[in-house]
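For this depiction, one protein chain was excluded, whereas all remaining protein chains were kept in their positions.
Labels run A and B following the written order; every chain starts at residue 1.
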Amino acid sequence: MGVAELSPAMASGAIAQLRNIQKTFGKGEKPALAELTADVFGGRITGLVGPDGAGKTTLIRLLAGLMAPSSGTITVDGSDPIADADRVRSIVGYMPQKFGLYEDLTVAENLDLYADLRNVTGQYRKETFHRLLQFTDLAQFTGRPAGKLSGGMKQKLGLACTLLGKPKVLLLDEASVGVDPISRRELWRMVQALVSEGMAVLWSTSYLDEAELCADVLLLNEGRLLFNGPPKELTDRVKDRCRLVRGIGGSRRQVLARALRLPEVLDGVIQGSNIRLLLRNAAREPSPADLNAGPEAQWTSGPPRFEDGFIDILGGGPGGHSVLAEHLPVVPHAGEVVIEARELTRKFGSFTAADHVHFQVRGGEIFGLLGPNGAGKSTTFKMMCGLLVPTSGLATVMGIDLKQSASEARQKIGYMAQKFSLYGSLTVGQNLQFFAGIYGLNGARKREAIEQMIAVFSFGPLIQTKADELPLGFKQRLALACAVMHEPPLLFLDEPTSGVDPVTRREFWTHINGAVEKGVTVMVTTHFMDEAEYCDRIGLVYRGKLIATGTPDALKKMAARPGLEEPTMEDAFIELVGRHPD
Amino acid sequence: MFRRILPLVIKELQMLLGDPGGRRLLIMPVVLQLLLFPAAATLEVKNNVLAVLNQDSGAASVELIQRFSLAQAFSKVLRVEGQAGLTAAIEGQEALLAVVFPPDFSRHLETGLNPSIQVILDGRRSNSGQIALGYVNHILETYQRERADAGTAPKPVPIAVRHWFNPNLTYHWFVLPSLVATITTASTLIVTSLSLAREREHGTFDQLLVSPLTPELIMIGKAIPAMLVGTVQGTIILLAGIFIYGVPFQGSAFLLYASMFFYLLALVGFGLFISSICATQQQAFLGVFCFMMPAVLLSGFSAPIENMPEWLQLITWADPLRHFIVIVKGVFLKDMGAMQVAEHTLPLLAIAAATITAAAISFRRRLA
Partner (left out) sequence: MSPPLSLRRLVALCRKESLQILRDPSSLLISVALPLVMLVIFGYGLNLDSSRIRVGLVMQDDGGDARGFASQLDGSPYLDVVIGSQIEMTRQLVDGKIRGMVVMASDFSHRGIGPGSEAPFQVITDGAEPNTANFVENYVEGAWRTWQRQRAADHGHASPQAIEVEARFWFNPSAKSRNYLIPGSITIIMTVIGALLTSLVVAREWERGTMEALLATPMRRSEFLLCKILPYYALGITSLLVCVGAAIFVLHVPFRGSLAALLLMGSAFLFSTLGMGLLISTLTRNQFNAAQAALNAAFMPALMLSGFIYELRSMPPFVQAVTRLIPARYFVTSMQALFQAGDVWSVLGSDLVRLTLAAVFFLGLTAQKTRRRLD
């Protein structure tokens, strides 16, 4: 596969080799990794992708020598990570999912600590610090405690700490989760600069647009390696199978749902006002009429993406039918304003986190709040659902100020937090019982609601499992179940799919789309631009201000300029934020 | 309203009992402390060593030494030679006290004079020393009375002492009722305040706040499980006291549980207040500790409150343990009446009202 493309210098061999690796945790449990053989080469970025629980983190920990394989051999630059731990640790840089920065230490102190731990001294240390601070753009923040940095800056500092001592192998575990598109691009540029110096990088990610840019990709599923090679190879498998449906009349959500019901369609997503479909291999071309997408609908073929290949190899998306939405009652609405922010302002000391934010959301709409880390979208979101009191201005939900109102108003909303705030030590069943209970469901209604959720999300076999022990995807499902069990007409979703894999994300949006079709209104924050495409309207927040609002297509149009005629959502985001005067 | 509190209570109990580590931490301390503390907490003097420096050669000193060695307080009588031997025995803490018979002790006694003996006590343990000195005095007195019975000299008249509520001054009888109060303190406080801080850290607290629950309901939801835990632990200790340690329960169980309710309410008030001002578990833990340690020390359990300086006695009024210990001991050993129980429950009620109000206010303020 990839070996043919190697330059002679690299052809001498892989820096890290995994041979027949098996890793089992408990006795009798399914192996976390099985029969895995792979190589990581110097001078390029190897992407590591796969659904949740595929074994990505385990693989990285094995390479870092933090776990021993149950069988098989691993070598990193010729050494065994367990037997020769001291050597391997001095040549491997590892950035865990939640990088351990000491939040009470300053940027410089964090760097000093890791420099000393990695024996970086003297003149060389000075130079490295200088280079890394420039590189990460952190030079002006050296005296700031790490805890006070924004999410993106934290990741950059984490990377800088990992890079001290010039590791030969760099292992990055979901380095870009929860990071806004701008910081994500910067991180990527930094890592690419390192690769050109010959470093081997293993980059695990749930952003498939990142994986698409890697030289090689390892795709894991349930502990097995499904694909190993350049991403283009995978993308090529779905060449000619992508279709774009433009000019849709009527609800694009309903059109998507219908499309996904067609036997020929393997996968589909909403892209602004359009729909993007992936056809099955050798499938008959469906006719636009099957979609009932209105007379204007056009059917064009589109460029394949790595994500399509990913979905294809995993056997397709979750389908377009939401059993959940089927059970939800219809929420009658006449397009009236249900959520409104009026000159919403919040100050923390002298810092203004939200500055006269003003918007309206109508019934049956999906409204997305986007913005870089620390721009104030969380603050705004929290004020909307009554968790934070505005310094001035008004946040109303269905005409009621949530902060003032009695519990009846809060009965009408469902809330899902970033970290899927479930009770980790309670079982799935106990969590459902609890949330049903505090929302006042009882007797037969409660029993029915819980049974429904169990059926909709197939919690059956997991009912006795503690929420902490669930795979991430199931945690997310459970969090959604707990938020909608009382059939709220309004949903508040705060980064609801952070860190979940693309398949689970699709399933989630199928449910949300279904619910919206029933009349539910949704307010959502996200860092995933493909998620932003699902929104009817988007509010872009930057430095506490709402700098743009409109449909995804309107924002893209706003961002378009010579040289950027057809911006993606991500381009639009970066462009619009960049245009804002500092 | 109750319909919404019930799920909170059930959830809390499931979290406490669902985790084997957490379950152990609720039960083990109770069992271990029940096993060790009643036996350990005693100010009695038993099995100690008495050193004797006998410079007398008469029969009287030999007779007295014989009597000392038979006393329960002294398991061993250590004969020492010379002043140096005596110094070594006391300094090295081999003996708690030493008795020195002067050379003419027996002779003086024979001739009707008032002989004197010297008792050297280890001041590092002066309380035990004083109690042991009491035993030595008793033995001497008995000895003199018996001598006088045989002769014609006037005899000392003994006093009649009755120890009410605890005729043999058994220390268990004192310790076990107090343990009902002290052991339940830790769990009740930790369950209230740390669990709330944990919800804050894990983000589930926001989840509760956006639900129809009001802050008051959330507080009640934290209070009830903690009080249940306290009641169960208290009952275990009570039953163990009665049936394993054989301490007679004299009073009314109803009165005890009624006052226990207010005691736990007062504790929960402190717990809620601590958690309302803490953001993290670490802070809450420190808060619990900073409250609990003085509360136990100033409760009258380790040392009588009347021995404290006036200003400190005043502070102890805010200590729920202080009031409850009087009640448990009163009901348990003295069959305290309803009026008196009520009198001591009133401060508990006041503490509970004050702390719960403070907690509610600071709760609301934090949310703003």
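Here is the rule we go by: a residue touches a chain if its C-beta (ideal position, glycine included) is under 8 Å from a C-beta of that chain, and two chains touch if they have at least 3 such contacts.
Given the structure is predicted, the values throughout are model-derived calculations rather than measurements.
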| item | value |
| --- | --- |
| Of B:52, B:265 or B:326, the residue in touch with the unshown chain | B:326 |
| Contact partner of the left-out chain, one of B:244, B:286, B:338 or B:361 | B:286 |
| Residue touching the undisplayed chain, where the options are B:6, B:41, B:232 or B:277 | B:41 |
| Among B:12, B:122 or B:206, the residue in touch with the chain that has been omitted | B:122 |
| Touching residues (missing chain, whole complex) on subunit B | 21-22, 25, 28-29, 33, 36-37, 39-49, 75, 88, 90-93, 96, 109, 112, 114-131, 133-134, 136-137, 140, 143-144, 147-148, 153-167, 169-171, 173-174, 177, 186, 190, 194, 198, 281-283, 285-286, 288-290, 292-294, 296-298, 302-304, 306-309, 312, 326, 329-330, 333-337, 340, 343 |
| Interface residues of subunit A (partner: the chain not displayed) | 25, 61, 64-68, 82, 85-86, 89-90, 92-105, 109, 112-119, 121, 145, 158, 161-162 |
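Just so it is clear, only the chains that are shown with their structure count from here on.
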| item | value |
| --- | --- |
| Cα-centroid distance, subunit A relative to subunit B, in whole angstrom | 57 |
| Subunit B-touching residues of subunit A, taken from the complex the two chains share | 385-387, 389, 406-408, 410-411, 413, 415, 417-419, 421-427, 430, 433-440, 442, 466, 492 |
| Subunit B residues within the subunit A interface of the complex | 3-4, 6-8, 10-11, 14-15, 18-19, 22, 202-204, 206-214, 367-368 |
